[in-house]
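Here the complex is missing one protein chain, while the rest keep their positions.
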Amino acid sequence: MKEEAAPIKTETFMVNMGPQHPSTHGVFRMRLSLDGEVVVDVEPIFGYLHRGVEKLAEGRTWVQDVTLTDRLDYLASMSNNLAYVLAVEKLAGIAVPERAEHIRVIMAELSRIASHLMAVGSFLNDMGAATFTPLIYMFQEREKILDLFEMTCGQRMTFNYIRIGGVSCDLPEGFIPALTRFLGEMPRFIDEYDTYLEDNEILLARCVGVGVLPPDKAINASVSGPSLRGSGVRWDLRQADPYSIYDRLKFDIPTGKNGDVYDRYRVRMEEMRQSLRILGQSVRDLPGGDYRTKVPVTFRAPAGEAYAHLESPKGELGFYLVSDGSLSPYRFKIRAPSFINLGVLRDLLIGCKVADCVVTLGSLDIIMGEVDR
Amino acid sequence: MSFWDYIKDLSNIARRVAEWTGGEWWVYGLLGLLALLLFLVPSLLALIWIERKVFGRLQVRYGPNRAGPFGLLQPVADAIKVMTKEDVAPARGDRLLFRLAPALAFMPAMAIFAAIPFTRNMAVNLDIGVLYIIAVGSLGVIAVFMAGWASNNKYSLLGAMRAVAQTVSYELPLVLSVLAIVLATGSLSLVKIVEYQTVPLLLLQPLTFFIFVVAALAELNRTPFDIMEADSEIVAGYHTEYSGMSFSLFYLAEYTHALAVSALIATMFLGGWKPDVGIPWLWLIVKIYLVFLVFSWIRGTLPRLRVDQLMGFAWKFLFPLALINILIVAIEVQALEGFPGWLALVNIPVAAIILIGMARLFRFGRVTAPARAPERG
Amino acid sequence: MTRDISQNAAQRIAQRFPGLAAEAAPAGIVVPAESLLEIAAFLKENPDLALDYLAAITAVDYLDHFEVVYHMTSITHNHSLMLKVRLPGRENLALPSLTSLWQGADLQEREVYDLMGIAFSGHPNMKRVLLWDGFQGHPLRKDFIYEPS
Partner (left out) sequence: MIGAGIVKGMAVTLRHLLRRPFTVQYPEERLPLPERFRGNELIWLVEKCTGCNTCAKACPHGVIQVETSAKLDENRYFVEKFEADMGLCIFCGLCVEACPFEALYLSREFEKATYRHEDMFRRRDDFINAQKNFSGYFYPYLDKERPKRLEGW
């Protein structure tokens, strides 16, 4: 008696990773087709946090729109404020006092460090340092930055600090000593975290060669920010298209070699060091004087259009504003870096394991407030 | 018999009670169970507290400190919370298996303690103690798979599949490392193994110790080997769907298992109740807690490996290492007729050399280049 | 500093595509919708222009016409261009998709479709991104009125 065994049939199965999932950084959803542990196909689905910021902005005045930008990338609100305000200033041709420019740069760089700390921390958390140890170390440092922000403008996350024509209030008395102290001790902490995990074999095994984004593809897919630089493209708007006072500051642009998850992580860590350098310079050169060109509450931008972009912690954050000369913008377009960076996710994930999905996603550093707007 | 004797060797109490009731076997049994529970329940609560406190301090925060002094009552508070929670079972799951799995997970972890000798007399002197522990200890994975299957949840199933693959892989180095001990001590009985250790086996066989600890970490599914419940990937793995009391049974099973493995390590490598001064069984308990502290420390520090790297590590690193280890131990046992204490001085450098050599040879598997994205259909 | 190359690009397009009206708008250049794909390919592949980085795609509703705006940057030469396409009317708007040239156009075109209702022909996955599939209307249009169902 011989029975012909039917060949074993396997099939892929679908897993909805998100919108409620511990490591999708908010309400992000990936529809994974899995062949066992291997990802066959992936479709990113988002929009769960869509608030229609672009439409809302059309109904608010130019001045009020600053508050909306706070809520895009809520981990680096200062950069968002700044990007929007730069666009308005470009549109209306407003000159900004020198002191305000310096304060803006200080704030933008502080928020870059804060954002990168969060990015790296949650990325390491995704990798399974499951008890949050690295995340909490990063939080600890971020806390100090948030204290600085709170000291300056009274809030910790949604600052609404940078205004058209300057900043809303001058630096408080104790700020410079506090910042100097922070600058003094932060490099030591970054070094410590590098010792902690930089050449941890498990981390290397999980990161090196995973989620490789070749430079030509990164450019083609409009990837920006640390993800682009991780692929080895030296493109940083702070040097390529300097805004504010960045043309006067000296700093390096760290780039990766392989464009894998590890390089993106390293680029973020290095960028923090460079941000500290920038902070040191801008504090040193901080001039006195006015911190704000008065702009009336009923500010009307002249009719026209302007696109201004800056290097936010997540990438190229751009605002394309169209004005018809009225109280509020006619069109308020946000070029959200997280959103566009997600375009490569599918290519990075296919062929990976499930575990690599979260790590790769973490290394892209998306933030749903910005993706969904 | 003085009071001190009763404290030093609790089995004297048992003997006394048994004599008093007529020496029935079941009296011994019940007393043993009582003693075990008296040890286990507070230990579990303490373990949970210790781990949370260690994590807290590793992370530069306080850890639990609200419930009771130093937060000592935190596990109790957790237990109350968990017991009052609704216990939801997935509608399309397999109800019977779903309910059975948590109990089944808890049982083998607890059964391991039957063979742990607390002192020379406070033990069931099982001649095949080691065999029993290995046999019972690996039962847990059945419960895990059951839970994963019965939940009818893809994450659970993924976790269960990972669990089975992982446990099967790490069982091998685990057993082989125990074999080395058995070779040296010439006995499967844990009491004999302890008595053999005039010098702790940790020093005599550091390589065995390393293999055993790593494999045991994997068996316990603690980081860096916790892929079966990797919370950042597959939510909570096999117990994704569990809530309330059934979840806490899994949770307790995990800690019971951790406690059991700590006890095993303390017994087999750290000399159990030795040095035989003071209250011997307290020595063992202190050692168990020390081992667990190290476990917590590791868990609080390391990220986790990917599933394929995990398997690779088991088969390409630990397994050959275990074989080499057995070879060395066998030669030593044969050549020296016994296992003298001075061998520690030889074995520690030998272990270091072998470990470093193997580590240099070993590479974690890397992913191959991702396949091309298929066209969207 | 990133230079704006509107003038230069307009001239080159005029040379390359004679008879094709590439007007220089106040900011950027306006090209006709039919030849968008060719012009975009030219802009990307011409070694002197080499606009290899498609920074942003957006659309503006001017009531009588829509304007689709492409912000392109050259990482090689560090210059940028704002390319505009005007689409008259309000219904059945369509443009050729640039996804064959830039992968980065993928999500951005979907977003424009979602919020402005301009379909991109040739896009591999022309679905809504931010809003759900059954959503009626395109909210960034000026005449959009939200009516909760």
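The first chain written gets the first letter, and so on, giving A, B and C; residue counts start at 1 in each chain.
Just so we're on the same page, a residue touches a chain if its C-beta (ideal position, glycine included) is under 8 Å from a C-beta of that chain, and two chains touch if they have at least 3 such contacts.
None of these values were measured; they are calculated from a predicted model.
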Open item on the list: What shown chains come into contact with the chain that's not displayed?
Closed with: A, B
Task: Contact partner of the left-out chain, one of B:L97, B:I298 or B:A330 - done: B:I298
Open item on the list: Looking at the full complex, which residue from A:S33, A:Q64 or A:Q239 touches the chain that isn't shown here?
Closed with: A:Q64
Open item on the list: Touching the hidden chain in the complete assembly: which of A:Q155, A:Q239, A:N258 or A:T293 does that?
Closed with: A:Q155
TODO: Would you mind spotting which of B:R16, B:R61, B:K81 or B:R95 touches the chain that isn't drawn?
DONE: B:R61
TODO: Could I get the residues of chain A that touch the absent chain, sorted low to high?
DONE: 60, 63-68, 70, 133, 137, 140, 143, 147, 150-155, 158, 160, 168-170, 172-173, 192-193, 195-204, 297-298
Task: For chain B, residues in touch with the removed chain - done: 54, 56-62, 65, 297-298, 300-302, 317, 355-356, 359-360, 362, 364
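To be clear about the criterion, only the chains that are shown with their structure count from here on.
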Task: Mean-CA-position distance for chain C and chain A (Å) - done: 25
TODO: Going by the contact rule at the top, pick out the chain C residues touching chain A in the complex.
DONE: 1-2, 26-27, 52-56, 58, 60-61, 69, 71, 75, 78, 80, 82, 102-108, 111, 115, 128-132, 139-140, 144
Task: Touching residues on chain A, where the partner in the complex is chain B - done: 13-15, 21-23, 34, 36-37, 40-41, 124-133, 136-137, 140, 197, 200-206, 208-210, 212, 346-358
- [ ] Provide the residue numbers of chain A that touch chain C in the complex, in ascending order.
- [x] 46-47, 50, 52, 54-55, 217, 219-224, 233, 235, 240-242, 247, 304-307, 309, 316, 318, 320, 322, 330-331, 333, 335, 339-340, 342-344, 347, 372-373
